[in-house]
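Read the structure below first, then the notes.
FYI, not all chains are in this one, though none of them got moved.
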Amino acid sequence: QDEDILACIVTKTDTNPFFVKMREGASQAAEELGMTLNSYAGTVDGDHESQVDAIETCIASGAAGILLTASDTSAIVSSVQQARDAGILVIALDTPLDPVDAADATFATDNFLAGELIGEWAAATMGDGAADAHIAFLDLNVSQPTVGVLRDQGFMQGFGIDIGDPNRYGDEDDPRIVGHDVTQGNEEGGRTAMENLLTQDPMIDVVYTINEPAAAGAYEALRAIGRENDVLIVSVDGGCPGVQNVADGVIGATSQQYPLDMARLGIEAIHQYATDGTLPQPTEGKDFTDTGVQLVTDAPVDAVESISAEEGQDLCWG
Amino acid sequence: MTPILSAKGLVKHYGRVTALDHCDFELYPGEVLAVIGDNGAGKSTLIKALSGAVIPDEGEIRLNGEPVRFATPHDARRAGIETVYQTLAMSPALSIADNMFMGREIRKPGFMGRVLRQLDHKEMERFAREKLNDLGLMTIQNINQPVETLSGGQRQGVAVARAAAFGSKVVILDEPTAALGVKESRRVLELIQDVRAKGIPIILISHNMPHVFEVADRVHVHRLGRRLCVIDPKNHSMSDAVAYMTGAKAPEEELNAV
Amino acid sequence: MTGESDYETSVRERRTETPAEFGSRRAGLMTRVQNTLHATPALVPLIVLIASIAIFGLLIGDRFFSPFSLTLVLQQVQIVGIVAAAQSLVILTAGIDLSVGAITVLSSVVMGQFAFRYGIPVPLALACGLGCGALCGAINGTLVAKMKLPPFIVTLGTWQVFLATNYLYSRNETIRAQDIQAEASLLQLFGAKFQIGGAVFTVGVVFMVVLVLGLAWILRSTAWGRHVYAVGDDAEAAQLSGVNADRTLIGVYTLAGLICGFAGWALIGRIGSVSPTSAYEANIESITAVVIGGISLFGGRGSILGTLFGALIVGVFSLGLRLMGADAQWTYFFIGVLIIAAVAVDQWIRKVSA
């Protein structure tokens, strides 16, 4: 009778490999447990209305549980409440809701922490040079969605930059910041943004990127002017192409997340809840289940714990 | 007698082309004034200036001796000048009744009309049908059919009927029979005579000399953007008119006045 | 009269004539169907709508064919439906408004920020938001009517300008639903629900329906409405027949902006919060609804009721496909096919001139 258990997974987009893998993990787990899975997504990162539509659809189709990566962590709360009122288990994946307890459980990485790790690594790698670094920030898009802001601000924190308002970037006055530009999270945007910032300051030596495709684009821009070997590129995600890029020296370090785990844990929790009503318990001492972030680099530094690219390969997801 | 509608020194440039070149014009009460001239002489531009469809660069227009400024065709309509343009100016997708009342719709009486501004479709249809029948122009089967389903002749008929029905001071017709067959042209000439019989003066632009000489009281000959002369059809032949307007013959001095 | 020949004699005396009648064609069933559909343009999308409800009902069963799900479609299309009503007005004048989504979200941000950032009383903040929408629309209208710029380009430009203004002004801050509920619940008015049986309605849904019916009445029964059609049909002809085409155009764009302002209010009701990243795709979605609803992009033809049906068709398709578990990309794929198919059917019907 397990076929009767319906689970939903709602992601921000279905074009980003991160979410593609997340869905894959969920459908694998659902298949193993003999459950049905429906997956939904927005068109672009930040497309909140589609997620509302999706949750309503799940309520209408009588789902037992919903796995949700929210585009807008506070705005989605009303819809989540509606689902919970209908007796549906709602689990936030990857991105905690605001407030965290708006969901029944959260399996997530901490995007701010992900940023912080690469920030600390970059600072430590540069050593004394960090004091007069020239840093470029390659962000997501002009609407400044929360993941982008959290990672960006986390990086600054880790690097030792005063972040001012933690909810937005661009308000800092640290002279080491060359500038922010947007990439749409893809290679093309990464390259153009990198070129723009390089014209502004050709001496850039640290590049923060929102994700690994943007990092790959930035690398192409640096390679075009022959500076690919004297600039540190850091990124977030830990997808297989990204980790491979760490191994190839394209990216210096990346913060790896575990979307497959999140999804698998989420599906298992829904199955558990549907069969006997047990609710998942958070990690000890935290208000969510941390699926962990690990720094992947082949140039480890003392200050930050990390795994090698080879270890990263075994855990990667794309 | 003061002219009911007159213009002095009208000038209109289109880029490098001078369509009106210090043109004068007079229309007297109760008359049919024909305007003739070669293609591109500036006839349509002249009547557009008189009816507010084009704003002249220079010059003055007077209605009943008072200077007026028409910024839009709507202004001229309110002053009682109705025009059938060469291009007809109809909305093809809208009904005959809609087109006849465009810009001067009738509202329902009472609350619905005054406050909610609801149109009185029934009354407009009745009036439109009456006008079309009155003028005996043609039998329109359905007053609500879109204008685009009418033949070219019927369309021109509706435009002329609209002008005749609402023109209280002046009716202007720009080549109303150009695309019309023999029978249909005939009906328009009769209509012109009907309107004149009501005492309303008419400006008629036409390339058809027999028609012009049949209905006109005076003929304004337009050449190279200005009035060349005004002739009396009773004292002049069509050959003269054609010779003047094509520049084959120069008009005698005295013809310039009425 | 000099030298006129008398060949016109036979048409000089008026004879009683019946209008020329061509042999009426024996209409086949197909042709008769075509003719009926031609006469009532909103009928096509209505039929498509009913057919798609029936098909999904058969395929999915009760989960779809229930009062709850069917009214859910209404809730899901309300924002697009309201924006599409604005878009319809603009498209009826042979224009297009790419900035509707930007106006919608900017208005909602103004409502929210005025109330929260400056502490302005909520009703006043609402009025400012609606005013902002109308102002944006008026800017579009003025550029189109007075500077004679093509609507596509004007609104392509203002889309970017309004959206950038939205991001810059809002500082990308979301105002949380909880805060709005506590301090300015009037902002969420359009989200208020009431239930009739299993059917769930919101104030926003009622607003959408009333708005469309109201606009349909205005377009049919007032002089302004006829002028909108006339301007879209042939702007120059309308101007020559005594319609103030510029004023009509500015009016249409301003009203469209105001309606987008209301859509912004409804947006707050629907999502609870004020989020500057909302309504991102409203321009394309609203154009899709209008087009599926059978309004001609060339202006002057079509009925605004069709737009409502068009929005509902997309809503039914989206919900139906989602309930069937189709993934998002397949949904886009089918919506793409649906757009082309709907217009192909429409074109086929329009081929018959009545």
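By letter and in written order, the chains are A, B and C; residue numbering begins at 1 in each of them.
By our rule, contacts are C-beta pairs under 8 Å (C-beta built on N, C-alpha and C of every residue); 3 or more make two chains touch, one makes a residue touch a chain.
Keep in mind it's a predicted model, so treat the numbers as computed, not measured.
> Only one of each chain type is drawn here, so how many copies of each does the whole complex have?
Here the full set of protein chains amounts to A x1, B x2, C x2.
As a convention for this text, only the chains that are shown with their structure count from here on.
> Specify the contact topology among the chains shown, as one of line, ring, star, complete or other.
Graph shape here is a line: each chain touches the next, no loop.
> What chain lies closest to the overall centre, CA atoms only?
Of all chains shown, the one whose C-alpha centroid lies nearest the global centroid is C.
> Using Cα averages as centroids, what's the distance between chain A and chain C in whole Å?
Between these chains, centre-to-centre, one finds 37 Å.
> Averaged over CA atoms, how far is the centre of chain B from the centre of chain C? Could you give it in whole Å?
39
> Which whole number of Å gives the spacing of the CA centres of chain A and chain B?
73
> Which positions in chain A touch two or more other chains at once?
Nothing qualifies.
> Where in chain B do residues touch two or more other chains at once?
none
> Enumerate the contact residues on chain B facing chain C in the complex.
The contact residues of chain B facing chain C are 53, 72-74, 77, 83, 85, 87-94, 98-99, 102-105, 107, 116-119, 121, 136, 138-141, 145-146, 148-149, 182-183, 186, 190, 210, 213-214, 233, 236-239.
> Can you name the residues of chain C that touch chain A in the complex?
63-64, 66, 68-69, 72, 75-76, 79, 164, 167, 171-174, 176-178, 270-273, 275-281, 318-319, 322-323, 325, 327-329
> Which residues, counting only chain C, touch chain B once they are in their complex?
1-5, 8, 11-12, 14, 17-19, 221-224, 226-227, 229-230, 233-234, 236-244, 300-301, 353-354
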